[in-house]
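Have a look at the structure below, then the notes.
Omission of a single protein chain aside, the complex is shown with its protein chains in their original locations.
Each chain gets a letter, A, B and C, in the order it is written, and its residues are counted from 1.
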Amino acid sequence: MTAVPSTRPAPAGPAPGATAPGAGAARQAWRRLRRRPAALAAAGVLALLVLLALAAPLLAHLVGQDPNAFHDDLVDSARGGVPFGSFGDASAEHWLGVEPGTGRDLFTRLLYGARVSLLVALGATVVQVLVGIAAGLTAALGNRFVDAVVGGATDVMIALPGLVLGIALTAVVPADFPRPLLLVLIIGLLGWGGTARVVRAQTLSLRGLDFVEAARLSGRGRLAVARRELLPSLAAPVITYAAILLPANMVTEASLSFLGIGVKPPTPSWGQMLSGAQTWFLADPAYVLLPAGLLFATVLAFTVLGDAVRAALDPREAGRLRVGARKARTRTARTAPKGAGE
Amino acid sequence: MTTHPVQPLVDVTDLSVEFPVGESGASVRAVDGLSFTLAPGRALGIVGESGSGKSTVAAALLGLHRDTGARLTGTVRVAGTDVTTAGPAELRRLRGGRAAMVFQDPLSSLDPYYAVGDQIAEVHRVHHDVSRRAARARAVEVLDRVGIPDAVRRSRARPHEFSGGMRQRALIAMALACDPDLLIADEPTTALDVTVQAQILDLLHGLREERGLALLLVTHDVGVAAESVDDLLVMKSGSAVERGPVATVLAAPTEAYTRALLAAVPRLEPTDGAGAAAPARAAAEARVPAPTPARPPAPVVEAVDLRREFGRGRRKTTAVDGVSLALAPGETLGIVGESGSGKSTLGRMLVGLLAPTAGEVRHDGTPTTGITAGAQMVFQDPGSSLNPRRSIGESIADPLRAAGERDEGAVRSRVAELLARVGLDPTHYDRYPHEFSGGQRQRVGIARALAPRPRLIVCDEPVSALDVTTQAQVTALLTELQQELGLALVFIAHDLAVVRQVSDRVAVMRQGLVVEDGPVDQVYGAPRHPYTRRLLSAVPSLDPALAAARRTDRSALTTV
Amino acid sequence: MTRFVLKRTAAALLVLLLLSAAVYGLFYLAPGDPARLACGERCNPQQIAQVREQLGLNDPVLTQYGHFLQGLVTGRDYSAGTAVLHCDAPCLGFSYQNDQQVTEIILDRLPATFSLALGALVIWLVIGVGSGVLSALRRGGLTERALTVLTLAATGTPVFILGLLLLMAVCAYLQWLPFPTYVPFSDDPEQWAWNLLLPWVTLGFFESAKYARLTRSSTLETLAEDHIRTFRAYGVGERAVVVRHALRGAVPPVVALSAIDLGTMMGGAVLTESLFGIPGLGKTLIDGVRVVDLPVVVGVVLVIGAAVVVAGALADLLYAAADRRVALA
Partner (left out) sequence: GPQDGSAESGGATGAAGQPRKGGTLTVLNSDPQNDFDPARLYTSGGGNVPSLVFRTLTTRNRENGAAGTKVVPDLATDTGRPNADATEWTYTLKDGLKYEDGTPITSADIKYGIERSFAAELSGGAPYLRDWLVGGDRYQGPYKDKKGLDSIVTPDARTIVFKLRKPEGEFPFVATQTQFAPVPKAKDTGAKYEEHPVSSGPYKVVRNENDGERLVLERNPHWSEATDAERKAYPDTIDVRSGLDPAVINQRLSTSTGPDAAAVTTDTNLGPAELAQITGNKELASRVGTGHFGYTNYLAFNPKVKPFDNPKVRQAISYAINRTSVVNAAGGSALAEAATTFLPEQAAFGHTPYDHFPAGKAGDPAKAKALLKEAGFADGLTVTLTHSTAQNRQTSPEVATAVQQALAAAGITVKLEGLENNAFNERRWDAKNTPGFFISRWGADWPSGGPFLAPIFDGRQIVTNGSNYNHAQLNDPAVNKEIDEINKLTDLAAAAARWGALDRKIGEQALDVPLFHPVYKRLVGKDVKNVVISDWTGVLDISQVSVK
């Protein structure tokens, strides 16, 4: 095969290893993604969850259950309200059994809970990522002073305990302010430090690259350069990081519920169910295992998918195992410090 | 050193290497039925354009393809070991113990976290059952041998504290530490500038003479090979096209491919014969009016006592230290000098990417600060000068859009026009950089520089990362464009031969200062500054006999 | 180096100032009247007024904050009824809920928090880095997958559930260990360790997945670097290559993250502390927030802030030490 056009100066075919012509970056990433069965499975699980969450009212209607309706007849009041039957009194009516104490239908509550949990976790992640990118870019592109200020703000945010902020916020925001949004804000505003750090580091290393300089020469303003040249390159590390943040946010939502700053009852969320279920795992294991299992599956799926997306976005992982030289050449040109010469 | 003289040290028969690529099943055949032998103590050079499979062969000799998914067929015997079938332990003994490899990139080939001496000692201890202390002593000894001054102290330094040349010496020292019979050097000097390159080549030569090492030198620079080897093997697309004693192959190539390859090599000698770019330069030269003292045209760009410092306090370096120059329309100024002499810094100040600490830059007579539309730049590394995540069309269209062009059709047609102009398929607007070869990417870079119709283009080492044939194409394109558009060009390179081919005038830089400047023929023909003379003598020659003579010259010069 | 330290210190002081101001501000918003809470159940209005006066809550917030800052620099006096208590500079204030100087409270609680964080650090480094390396070595294999799922299981389970499960399994069901009660190191180092084992494992396990992933990806990244090829080409065995050279590349990010995590954990791993009854700062903070004990909350938040800043600087230093290519800014 011909690796590089030899003496022929005329237009030549694509270089070796190139994918089919005309494919956009996104399409190529998708193609790489498609080759990973684990990623596809993860995406499938997530899609199913989202679908179920979206269709919660419909499904609840179909199975004929109201997630908030009490069923006092299904729980044993003398024994702390534990459901009568085994496995949370699962039955043809209540597929996954009922909640201890209230006898509310667990299946529909889990469905509705998914809405809140996914919404809060995704929302918080979006906030963290957006604020993190903004802060990271500002720090990296601004002067020393700006960098120091943003760095300080990051430290302040990391050190502020979520509980103090949460309680203070719940006190000032009006009672009818939507709780999920409040949770998104609390978790999001406290958790952007990591993203900011990642973005800052990445931007610093990208800033001096030739293509960024070339873009500056084209006469574009700073912002336009940052948006067009830097942002796309930040996608991979940010996605990786977001895949770590997302499950962490779900767990945080659970912990906040545990501390009483969660969503408003009777709206369920997995986190809230989990914190309520805490003590029930010996008396009524189903009550704990269901939300815990769902949370775990979601975390696993997000992680696997995140890993795969990051890999797919990284051209280095395009399937070529290099013995070395070619990659090395470009790399040194980028990162090698200017030697003093011999 | 105990091998039987009758048995070749390296015996490669019918070697093929295939790499799996892309989707299921597809593969690239990097080496295709190659056979050769290397006797103990001899030196074999493998030359060929980029991608011809040279590095793959070198790696195959040490079995480095194991577990990478590559498929090897044929036999490879090195120092009595069958590399394709040897067990892991045997292979480890071979690696380093019998045959040692020196890699192309000296910085990334050493572990940044450990002291250089420790790394050499570690490798030494793999092959010799000695104490840590003895291994350290050995490391110091070999470092001293390769000419690292103050080796005891320097052995404790980490790679980043070494300059490029020193690092390459350290890698050679690492190879020596294990007492191998064979040294495999894969482009050992590509990342270095000419003077350092000459030193390394001299070192290799000295070691061979001293220890009777066999050498397998992989390079795309025919000049480097000419200086250092006994036999030459020319590769193309994974197979050998020609082989024989170096003098014969260079002087009387039998294959057309070899002839083309040789023809593409830029020469230092003022021959107007071969060399793809030479005619172009001649034409350009003809256009430039002879120095007319009457009224010189207003210079396109003018540097007035430019200075630039980096860092503060003790770390302060003066990259450019008071440079003044001027460039007329249609003129090409070559800038040469060793690494770190301030060439890029100067170039970046000329286009406004970097603000000078003192002095000023004038475009068409008016002082400017910051970026000006009339000045563009072509970067050294085609890999990193294009955003891998944007299509090339978008990159080229950037200046047009920045200038306020909103009509999509107009943008596209202008980009197509530019692509055609630099010799690319005009329909490739939506392709991404990685779908192009190095030379093609450099063309894209040039097209982007042309887009805002600049009056000045600063080319910072535009061809250093390309192999000779591609190099020739790109230089030819540049001169052609200049001629056609009346551009002023600043051409930065450390390759003196290339500079000679394209430039009208040349400036030699050293430590931020222009030590000599003038018309090319004058500077190359009768260098006044000793530094210029040293630079020129370091350029490898295609004639092995001349190379030997130069080597003697050099040792004389450096002892001065 | 001195420059670095000076600059960092100045920046740290600024951060701490901002933090204390932020906490004062937030408290202004937070519900709960400190005087009423300090006074106790069913205090009558006169009593509350007395307590409010006593706590200095009648001053404007800014004055209160000023007093706080002044106390930091010069120390303050507090009335304890029979005598006047002097709180030496840096005085973080006096908690009327606890009748103790905040500095004392923090010093009392710090050992427990520190014990918990340090042990957890060891666990997450061992589990996280260990499994990270193992999965880098066995990439694509069954071991890697099993490790990934295991560490993710730990991360995907809220720490209060994880801890409770462990506690029930180990102490109640299997009865391998008695139920842990915190024993200070100074009392009995051996008991200290035994009693902290479960909290360590809980927290360490919970955090480990993050480290496993970080280690794995950094190790893989380093393995793809050119210098690794050098050592392979010189016959260095695969294990030595990974452990001596590739793992080294994972050290800086792991160190940096550990430093940050340790820093924030100085504020106490609230849930773990309360589950296992460890008298640490986290619980102190939560209780402080609940009863609106401003001096305690400000004090603990400042400790966290200081730890975060110090950890950040330390991470930078370690980074620079591990990789001299990175200059100290």
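General observations
Here is the rule we go by: contacts are C-beta pairs under 8 Å (C-beta built on N, C-alpha and C of every residue); 3 or more make two chains touch, one makes a residue touch a chain.
Everything numeric here is computed off the predicted structure, so don't read it as measured data.
Under the touch definition stated at the start, the shown chains contacted by the missing one in the entire complex are A, C. Within the complete assembly, C:Asn98 is the residue of C:Asn98, C:Ser131 or C:Ser217 that touches the hidden chain. Taking the complete complex into account, A:Gly80 is the one of A:Gly80, A:Gly142 or A:Gly293 that touches the chain left out. Screening A:Gly142, A:Pro178, A:Gly221 or A:Pro266 for touch with the missing chain picks out A:Pro266.
Residues of chain A in contact with the chain left out of this view: 68-70, 72, 75-82, 100-103, 167, 170-171, 175, 260-261, 264-266, 275-276, 278-280, 282-284.
The chain not displayed touches chain C at residues 31-33, 36-48, 50-51, 53-54, 79-83, 85, 96-100, 105, 108-109, 164, 167-168, 171-172, 175, 178-179, 181, 274-279, 283, 290-292.
Keep in mind that, in the parts below, only the chains that are shown with their structure count from here on.
A separation of 44 Å divides the Cα centre of chain A from that of chain B.
Distance between chain B and chain C, defined via averaged C-alpha coordinates, is recorded as 51 Å. Chain A and chain C have CA centres that are 24 Å apart. In chain A, the residues that reach two or more other chains under the touch definition are 323-324, 328, 337.
The set of chain C residues that touch two or more partner chains comprises 226, 229, 325. Residues 19, 21-23, 28-29, 49-52, 55-56, 59, 64-65, 68-70, 103-105, 107-108, 160, 162-166, 186-187, 190-191, 196, 199, 236-238, 257, 260, 264, 338-341, 348, 351, 353, 371, 373, 375-377, 379-381, 383-391, 395, 398-399, 402-403, 423-425, 428, 430-432, 434-440, 445, 448, 451-452, 465, 467, 469-470, 473, 476-477 of chain B are the ones that touch chain A when the two sit in their complex. Listing the residues of chain A that touch chain C in their complex gives 148, 151-153, 155-156, 158-161, 163-165, 167-169, 171-172, 240, 244, 247-248, 251, 254-255, 258-259, 271, 274-275, 278, 281-282, 288, 292, 295-296, 298-300, 303, 316, 323-324, 328, 337. Note for the complex: chain A touches chain B at residues 1-7, 9-12, 14-19, 21-25, 28, 35, 209-211, 213-220, 224, 228-229, 232-233, 235, 315, 318-321, 323-325, 328-334, 336-342.
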